[in-house]
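Working notes for the structure below.
Omission of a single protein chain aside, the complex is shown with its protein chains in their original locations.
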Amino acid sequence: MKSEHTIRRRVQFYETDAAGIVHFSWFFRYMEEAEHALWREAGLSIHPEQSAIGWPRVGASCEFHRALKFEQEFDVTIRVTEITKRTMSYACEMTQAGQKIATGTLKIACVSKFPDGTMKSVEIPEDTAMRFKPSETTDPRPPASDLL
Amino acid sequence: MKSEHTIRRRVQFYETDAAGIVHFSWFFRYMEEAEHALWREAGLSIHPEQSAIGWPRVGASCEFHRALKFEQEFDVTIRVTEITKRTMSYACEMTQAGQKIATGTLKIACVSKFPDGTMKSVEIPEDTAMRFKPSETTDPRPPASDLL
Amino acid sequence: MKSEHTIRRRVQFYETDAAGIVHFSWFFRYMEEAEHALWREAGLSIHPEQSAIGWPRVGASCEFHRALKFEQEFDVTIRVTEITKRTMSYACEMTQAGQKIATGTLKIACVSKFPDGTMKSVEIPEDTAMRFKPSETTDPRPPASDLL
Partner (left out) sequence: MKSEHTIRRRVQFYETDAAGIVHFSWFFRYMEEAEHALWREAGLSIHPEQSAIGWPRVGASCEFHRALKFEQEFDVTIRVTEITKRTMSYACEMTQAGQKIATGTLKIACVSKFPDGTMKSVEIPEDTAMRFKPSETTDPRPPASDLL
């Protein structure tokens, strides 16, 4: 049973913007990269081909503490914080050279996908739920952004 | 003095993902598009060339209620919710054909940019602050996602 | 029968990179936006839900003449240059304030999509082919980039 996972990642040029730093939308993609790597560590794919269920995000948030720049290497640690009948929640921390860059959350729902493209919330399959366990780490509330 | 602005937008193919819907990271970009359009309506650019100040995001959040699909047209309404000495906050609502798609928030800080690339929080210039006024609309708390 | 179409577009902040200009990968997305708008003008969607056929790109190229910057408005004109039994080709020109920014090409193939995710080249359906006609405009070969 997996509770958390860390990936190391380097900032790509196309992730930067005209302010010379990583565009804030990318932090949500970094979190998702870590989430999908966590699922692979748990022996799963979050999006197998032809699957009848899916995992849309129902909520996401991020606080940005410091800027990331081109070619910097950084770590993304994702932790499972809660598993309910129909949802999973994560907390995520991004650090670079020992400094906190950003902290975020993701909440995903298990849905059944119909041929017409609609989705309906369903219970998480047992053989998925059994692969994850909420982390026992308790985070202190993140400090205010260093940009403030 | 501007308090809110709405843009109409069509989903582009590159914004969709293998689940057949807009990838969640795009909603943060939609919010930013509306924010920058609001600034233009207020007679400003949020990133004029050679400017000594910048406006990094210090926080962002989004709740996703329904999926958006390729070629759908939708509206993004952004409202100023608070202006402090050094920050501005917004609330954002995305709707499609009368249905709520997503609701989000953005908080930005005014910073001074140094030649070495570092940033330091500074007070919002008076001639910027005077262009915006917090919206008096009060939102009911958004309902839980329809995906739940 | 449609041969060409022009869209007007404004540079978004997330399309810029740390060089302060639009990242080159975006020009391919701009071309695709114009292509899909051309199809809508022809009364079609290039990706209707549940469609048994698809239109992957088999080739794409772009020459970059001048830089585009945040908030600049520019035009993207796409022209059908050739329709064969199984492919369509386009030429594209991007201009800003009367100056050539970039010129490109796209070639797409009509494919049948199988349940296992594989694709196989097929003939373009008659009711699609009849909506388009190659443009009679002949472009002078684009000049060398102004960046050279």
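Per-chain numbering from 1; labels A, B and C assigned in written order.
One rule holds in what follows: a residue touches a chain if its C-beta (ideal position, glycine included) is under 8 Å from a C-beta of that chain, and two chains touch if they have at least 3 such contacts.
Predicted, not measured: the structure shown is a model, and the values here were computed from it.
*Asks:* Sort through A:4, A:17 or A:32 and give me the one touching the missing partner chain.
*Replies:* Candidates A:4, A:17 or A:32; residue touching the omitted chain: A:32.
*Asks:* Considering the whole complex, which of C:7, C:44, C:58 or C:129 touches the chain not shown?
*Replies:* C:58
*Asks:* Going by the touch rule given at the top, which residues of subunit C touch the chain that is not shown?
*Replies:* 18-21, 24-26, 28-29, 32, 47, 54, 56-64, 67, 69, 86-87, 109, 111, 113, 117, 119, 121, 145, 147-148
*Asks:* Provide the residue numbers of subunit A that touch the chain removed from this figure.
*Replies:* 12-14, 20, 29, 32-33, 36, 40, 45-47, 49, 69-71
*Asks:* Could I get the residues of subunit B that touch the absent chain, sorted low to high?
*Replies:* 13-14, 16-18, 20-21, 23, 25, 49-50, 69-70, 115-117
Everything that follows uses one rule, which is that only the chains that are shown with their structure count from here on.
*Asks:* Since subunit A and subunit C are copies that touch, just let me know if over half of their interface numbering is common to both, same, or not, different.
*Replies:* Result for this pair: same.
*Asks:* Determine the centre-to-centre distance between subunit A and subunit B, using the mean Cα coordinates as centres, and give it in whole Å.
*Replies:* Inter-chain centre distance comes to 21 Å.
*Asks:* For subunit B versus subunit C, what separation do you get between their C-alpha means, in angstrom?
*Replies:* 29
*Asks:* How many angstrom lie between the centres of subunit A and subunit C, each centre taken as the mean Cα position?
*Replies:* A distance of 33 Å separates the two centres.
*Asks:* Subunit B: which residues touch two or more other chains?
*Replies:* Each of 20, 29, 32, 47, 69 in subunit B touches at least two other chains.
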